[in-house]
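The complex appears here minus one protein chain, its other protein chains still in place.
On to chain A.
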Amino acid sequence: MTKIKSLADLKKLKDEVQSKIKLREKGDHPENLIQIKVSMATCGIASGAKDTMNFLIEELDHQGIDAVVTQTGCMGYCYAEPTIELLIPGQEPVIYGYVDKVKAREIIDKHIKLNEMVDGIIPVTYKKIDE
């Protein structure tokens, strides 16, 4: 029988990957990082926001893209859940609706990597014409 993992094993693992973590933390100024907020209220959770969030964390980590994935409340687009807000430093934040795993991959491949917006944006970040 294999041994069940415990907090003591976590300590060992942490010491092993310590150097790697330090390197990441040095550049950890949230304002310089890509930020993704996943809407995680009742409406989001019921539509699968948890799977979307897990997928984003794993896929961004897998591809080596430095990004902060966090949770946020209901943005009011319950009809389009799961919704995410994507904030790339120096750009206007963009909100995407109906973000399942397929959409999430498209957003990573096109918007985050190539800076090309993809379909599914909820138009809220418009500016008034007289501004």
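Keep in mind that, in the parts below, a residue touches a chain if its C-beta (ideal position, glycine included) is under 8 Å from a C-beta of that chain, and two chains touch if they have at least 3 such contacts; residues count from 1.
Following the convention adopted for this analysis, contacts and distances are computed from a predicted model.
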{"item": "From \"histidine kinase\", \"Oligopeptide ABC transporter ATP-binding protein OppF\", \"Tryptophan synthase alpha chain\" or \"NADH-quinone oxidoreductase subunit K\", the hidden chain's UniProt protein name", "value": "\"histidine kinase\""}
{"item": "Footprint left on chain A by the chain that the document does not show", "value": "4-7, 9-11, 13-14, 17-18, 20-21, 24-25, 40-43, 45-46, 50, 53-54, 57, 61, 69-71, 73-76, 78"}
